[in-house]
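Left out: one protein chain. Kept in place: all the others.
By written order: A and B. Residues from 1 in each chain.
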Amino acid sequence: MKLYGKFFSIHLRCQMQYKASFFMTSLGQFLVSFSLLLGIFFMFLRFNTVEGFTFEQVLLCSAVILFTYSIAECFGRGFDAFPMMIGNGEFDRALVRPRSEVFLVLASKMEFSRIGRLLQAIALFCYAIPTSGIDWSADKVLTLFLMISCGVVIFFGLFVIYAAISFFTIEGIEVMNIVTDGGREFGAYPFSIYGNEVLKILTYVIPLALFQYYPLLYLIGVRDNPLYIFTPLIGLLFLIPCYGLWRFGLRKYKSTGS
Amino acid sequence: MITLQNISKSFRVAKRQTGLGNAARALFSREYKKVQALDNVSFTINEGEMVGYIGPNGAGKSTTIKVMCGILTPDSGECKINGRTPWKERKSHVRDIGVVFGQRSQLWWDVPVIDSFELIRDIYKVNSNEYQKTLDTLTELLDLGEIIKTPTRSLSLGQRMRCEIVASLLHNPKILFLDEPTIGLDAVSKIAVRQFIKNLNAEMKTTVILTTHDMQDIEALTERILLIGKGRILLDGSLTELQKRFSCEKTLIVDYNGQMPKLSDNMTPVELKEGRLTVTFDPTKLSVSDAIAYISNQVEVADISVVSISAEQMVAALYEEHKI
Partner (left out) sequence: MSAYLALFRIRFSAGLQYRAAALGGIATQFAWGFMLILQFAAFYRTNPDAFPMTPSQIASYIWMQQALLALFMTWFVEHDILSSITSGSIAYELARPMNLYNRWFCQATANRVVKATLRFVPILLIAFLLPEPFRMTLPENLEQLSFFLVSTVLALCVVVAFSMFIYTTVFYTLSSAGVRLVASVLADFFAGAIIPLPFFPDGVRQVVELLPFAAMQNMPLRIYSGSITGSDVLWGLGLQAFWLITLVILGKLAMRKALTKVIVQGG
């Protein structure tokens, strides 16, 4: 952990050497997700609600997704950019260090420009938390806390899968964007609006709905079974297959070197 | 102590298709061919030895290095380094080795070199006193001084390479792998790097394994060379031995005044001109001093030189001989 802090500090100092580029990338991140939000705003001007969710409730949902994704991307960037690490031999360099592979990849990259999205998510929270009509009792605060913390971990798990797949193919890796970028983009709305089939996939296969949809139902009072508070925790089980796939890929890498 | 025994490794490589039709077909099925990267490679390197590992591109050099670093698991064979099998005990193994990849940097581009060093110290959990001692010794040995306080990006290539080597040595490894350490360096830097490697080996008894395409590196540094081609070790011997084998012929070039001298029976003429004479001879039949004496007895010698084959030519001849 202390060592991770040292990596953090050196990454920060390096990226601050290029303030202009840092600012630009942050701005880009901000603008792209802002245009999506504007789209949502326009849709609600016309329709007022979607499948029973109000604008403020949808915004809360967007904020959770945007926040968790940005944090996961900022600190899990090493896995997100892993195909590059394999391509340029940086991963070989990491393997001659006496630390665990996961740690070395994790520490190898951090992307602070994700702050562009993060600030937007925080602004959304500031707007949606008071206006969503939720009575913020302790259980609701806990729910939101679990949504955010487990959401970061689950997105992080997706990046690990992304990295693990790049042990097998770098060319076809674009497919994984369906769940990573797609999760971010389409997660702006509660996943139930995409219909039952999609919701099932996002519950049992890629458990994004476990920290986005189900606890949201509890938050807005559609469900009052306290079990819904803890669905994000179930989502953490997702890390097991993620890590398994990573180990499997790593073994393959060590036997083929590519 | 490093031992490799019958290490073999093969890869499956997809064939790229040419032409539009073939490319479209390859969308659905693809042919593969097997490439034998290492074929029964065996050798032993003793502690404190300095070995040059040479061979053309694609011969298996970097595959061997990867196996020895624990990055790659071979198909078969055994490898023991300091009593450990690298790919089975990666973490404890890499604590004892240092690796310099000449073409990729391990230093952080935008911060002073010393910051990178300190991070590496923490990665390897070197204690502060020991680190300071090693760092002082190395900076002095490499004449780095103030350089380590500048960011990597403003260093010259030669300075950077010296820092790279230091970075790989901070944890006091027993073995150092150098992969093309002089690539792209100017002549002065090359000599500095070589001198440093030499001192390191002499003073710290570090085992050094060096891959390079620059035969001057080999000439300056290593007594023993390993030649690999098509995945097989083709030659394992000392440089002097090899030189003897190839330099059974020496070339004598004489600038003279006066009449063209007569040649001894053991000399083969290469070029005979007014004022300059070039001949080759076999030093086992005619010693160098006798050859010089034979000529200088006949004519007034203005200048004379005896040339034996260079490492560069020798390796070219070796590649030729093994058809690699």
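Here are some notes:
FYI, a contact is a pair of C-beta atoms (placed from the backbone, for glycine too) under 8 Å apart; a residue touches a chain by one contact, two chains touch by 3 or more.
What you are looking at is a predicted structure, and each value in this text was computed from that prediction instead of being measured.
Within the complete assembly, A:Leu31 is the residue of A:Leu31, A:Cys126 or A:Val222 that touches the hidden chain. Screening A:Gly5, A:Gly39 or A:Pro226 against the full complex identifies A:Gly39 as the residue touching the chain left out.
Of A:Val175, A:Leu227 or A:Ile240, it is A:Val175 that touches the chain left out of the display.
Residues of subunit A that touch the chain left out of the display are 20-21, 24, 27-28, 31-32, 34-36, 38-39, 42-43, 45-51, 169, 171-175, 177-178, 182, 186, 189, 193-195, 198.
Note that in this section only the chains that are shown with their structure count from here on.
Taking each chain's centre as the mean of its C-alpha atoms, subunit A lies 47 Å from subunit B.
Within the complex formed with subunit B, the residues of subunit A that make contact are 2-3, 6-7, 10, 13-14, 17-18, 88-90, 92-93, 95-100, 254-258. Looking at the complex, you find that subunit B touches subunit A at residues 11-12, 63, 66, 69-73, 75, 87, 90-92, 94-95, 97, 99, 101, 104, 106, 108-111, 115-116, 118-119, 122-125.
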